[in-house]
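Note that one protein chain of the assembly has been removed; the remaining protein chains are unaltered in position.
Here is chain A:
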Amino acid sequence: MSKRKSKETSSVNGECISQVQRILRERFCHQCPNGKLFGVQLQYKHLLELLKRTTIHGESNSALIIGPRGSGKTTLLNHVLKELMEIKQVRENLLQVHLNGLLQTNDKIALKEITRQLQMENVVGDKVFGSFAENLAFLLDALKKGDRDSSCPVLFILDEFDLFVHHKNQTLLYNLFDISQSAQTPVTVIGLTCRQDILELLEKRVKSRFSHRQIYLMNSFDFKQYLRIFKEQLYLPAEFLYKPFIQKWNKNVQSLSEDRTVQDLLQNHFHCSKDLRSLHMLLMLALSSITVSHPFMTGSDLLEASRLCRMDSKANIVHGLSVLEICLIIAMKHLNDVYEGEPFNFQMVYNEFQKFIQRKAHSMYNFEKPVVMKAFEHLLQLELIKPIEGLPVRAQREYLLMKLLLDNNQIMDALQVYPNCPTDVKQWATSSLSWL
């Protein structure tokens, strides 16, 4: 009887766990407007009112949303748009044009895209007819003919706004801002950027036409709020299908957030970067350890995830090197110490390695030069060393000047965890007087 029952619960759990995974992954990966916003109520209201006035009163505007990467600029905008679209009067009266500086790399492409998204009459299917000049004239004509009372307002959203600034003459920006400041079709231009110096990049005519509305997102929360965000991000929603599971899960999240080690870990994470995207990354990694047999997140899951997040990429590569390659890196480290970071070449490294072999090594086999060269080139391929730029590439391989892309700390840390490292090699690495 009890056996059957446990089997039943576990089968429920299987379905249930995949639901949990789905819901939470969606939350972490998409900038979906369903989640909650944290600490941006003022900005939210400002933007909402602005867009409302655009659609309902036909008022033209322009604004920039500025904030570091991962601070929730797009999420904020999506939230606002979602709320706006619930108002009937807005839904029926707003045209949206979405541009991205990474996709529309010049004004010609951007204009075609605008024309296409507005479905103007020179568009057939997905194709926009006419030359660049014709498209511009056509679009400007269309927008000029409209007026505040009768035309449908157009919302231009320019993601990666700073990239549009580099377009020739800033023609697109000038025209968009000019329309927003003249009695034509009502438009609102919203730019999203992470650059704090964005206003200095605008040409003076363009700058004068920009309304100087700037909405800053700063991640301005402290650790207490961060903890709350952590909880909010993990809580299951009330409309989750498996009701009894919600309570258990949420209780576990609550206890996690009170756990000392988890708090320390989150604190460290918070110190490193405050943006939510990196928190999502951490939680995503922890979430993937959730299985049917391990249905609740534990402190060790988070610890493991945090270890993965913090991992040093170059030191990771060092773990996989052969002893000979490690020896070469140590030789380079000593050269760096002796010559204070001046570049070296293969011959110098080889000499240093020879010294080690002859004087100190007990366990190391003396490899032939071509073998050492091969190991050296492998390091080059792994980009642990890099040739110096601006020098003739013709030089013999042995004498090409190189720089080491590892810091001493990284080398020492990597050696600590290197499996089966010979003691004499370790000693050689730690000795500051390498030639003794």
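Brief remarks on what is shown
Operating definition for what follows: a residue touches a chain if its C-beta (ideal position, glycine included) is under 8 Å from a C-beta of that chain, and two chains touch if they have at least 3 such contacts; residues count from 1.
By definition in this document, contacts and distances are computed from a predicted model.
Only one chain is not pictured, and the protein name UniProt records for it, out of "Origin recognition complex subunit 1", "Amidohydrolase-related domain-containing protein", "60S ribosomal export protein NMD3" or "Protein slowmo homolog 1", is "Origin recognition complex subunit 1". Only one residue from A:80, A:154 or A:192 touches the chain missing from this view: A:154. Per the touch definition above, the residue from A:21, A:100 or A:181 contacting the chain not shown is A:181. Only one of A:92, A:239 or A:368 touches the chain withheld from this view, namely A:92. In the complete complex, the residue from A:268, A:322, A:351 or A:366 that touches the missing chain is A:268. Listed residues A:17, A:51, A:65 or A:142: the one in touch with the omitted chain is A:142. Among the residues A:169, A:322, A:366 or A:416, only A:169 touches the chain that is left out of the figure. Panel shows chain A; residues 45, 49, 56-60, 66, 68-69, 89, 92-93, 95, 107-108, 118, 120-124, 129, 132-133, 136-143, 145-146, 148-154, 169, 171, 174-175, 178, 180-185, 194-197, 204-205, 207-209, 211-214, 216, 218-220, 268, 270-274, 310-315, 383, 386, 403, 405-407, 409-410 of it touch the chain omitted from the view.
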